[in-house]
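Got a structure here, written out as structure tokens. Questions coming.
Of the protein chains in this complex, one is absent; all others appear in place.
Coming up: subunit A.
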Amino acid sequence: MNKSAFALIFLLLSCFSLPSPSQAADRVYVDITASSTRKINFAVPWFANAQAGQDQSKGKELADTLAKALEFHGVIGISPTAEYGGTQSANWRQLGVDYAVLGQFALSGKNLSLEIRVLDIATNQILLGKSYTGTVQQQDEMLFKFCDSVIEALTGKPGIASTKIAFVSYTRNAKEVYLTDILGHKLRQVTRHRNLAVSPRFTPDGKKLSYTSYHSGNQNLYITDLSQSKTTRLISKRKGLNLAPAWSPDGRYMILTLSINGNPDLYLCDSNAKIIEQLTDRSGINVSASWSPDGSQIVFVSDRTGKPHIYMMNLSTRQVQRLTFEGSENSEPSWSPTENLIVYTSLRNGVYQICTIKPDGSAAQQLTTDLSHHEMPSWSPDGNQIIFAKRGGNRHQIHAIMKNGSFQRPIFSFPGSNTYPRWSR
């Protein structure tokens, strides 16, 4: 429940690059999406306390968090510390380790300093070295920043450790929106309406969160600025539905489902939910829009042919085309923020499975197969992973999976039933 973790924290946090050999221009990056790639083997031994003889327990905690953040990216495997006793002077080559992360920490009052280097075992050179100073409260933020630099050094694109995940949790007879980090270390309750809140959506800059809440009696749309935790703003209170806005990539528009004209239809609105134009008209249910990264098209759900399926609309011509034909029902589409790939939920033999498809209808792929319901998929900010709610018994838990279907795992476990995950930088 640490609110400060999500405030603008990096003011106090300083970061310096340690001297390291300049990175070779011909560096070969790892393709994070190739399914055949073997995982890169990292060892993250316990961080050493710069003040020798002082308490070393912090060093285990720091190493553990960094190892988990690195592993989260799906391309890195971690050598268990039990194999070498957590020491920084193990024989890495013998252990089959590709990179060893050598960290040092110093505690001084409320402040924590970190100095972390990544040693390339094959060349015996330092791949990356950085130092950080911040409060003890900011230790995860510092480790996540370092993790993202390591991922960038390996893949050419920054990692996603320093990101935030919103979801709805059903506890104490209310559904409220929460925010957490990728490891679920810090949990912040965003809404306190003590009622029913659904469909959280980040604005594209990640600074605000829109959601739908019933606490006034009607189902209204709100938006809250995440840099504070006191107020929210009502932006659409039309009679009936005010649901699930798709934010345009530039954050200037949203496509909202409203039922003011007697039917759940999509409306193009400005960022304050003022209607610009009605996009669908009395053709059954129209809901759950998602914008293409170039802003030219949307995908959405409609039951205009009887059952829910995914449709695309070209926003300049308003031409609508059906995208999914496999599966008895298809819904909850979400367009990748980085490429032409759409993730959605497909009902296959009575079970909801996560699938992807290209907007031209090709390369349809089913990512999940086990007989639990997999629902509400949405993308990681780097477009490499998909987060979703997986049902086990009578509750849902948030899971993630690589976009090629590998590395499915629950990413954190909070009490209650957790649904509607959304992910943002």
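Rule of thumb we're sticking to: a contact is a pair of C-beta atoms (placed from the backbone, for glycine too) under 8 Å apart; a residue touches a chain by one contact, two chains touch by 3 or more; residues count from 1.
Just so it is clear, contacts and distances are computed from a predicted model.
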From the names "Electron transfer flavoprotein subunit alpha", "3-isopropylmalate dehydratase large subunit", "BolA/IbaG family iron-sulfur metabolism protein" or "Peptidoglycan-associated lipoprotein", which one matches the UniProt record for the unseen chain? "Peptidoglycan-associated lipoprotein"
Please pick, from A:Glu71, A:Glu115, A:Glu332 or A:Asp382, the residue that touches the omitted chain in the full complex. A:Glu332
With the full complex in mind, choose from A:Gly77, A:Gly184, A:Gly206 or A:Gly240 the residue touching the hidden chain. A:Gly240
Which of these touches the unseen chain: A:Ile223, A:Ile285, A:Met312 or A:Cys355? A:Ile285
Subunit A, residues in touch with the chain not shown (by the definition above): 173-175, 195-196, 198-199, 214, 217-219, 239-241, 243-244, 257, 259, 262-264, 285-288, 301, 303, 307-308, 329, 331-332, 345, 352, 375-376, 394, 419-420
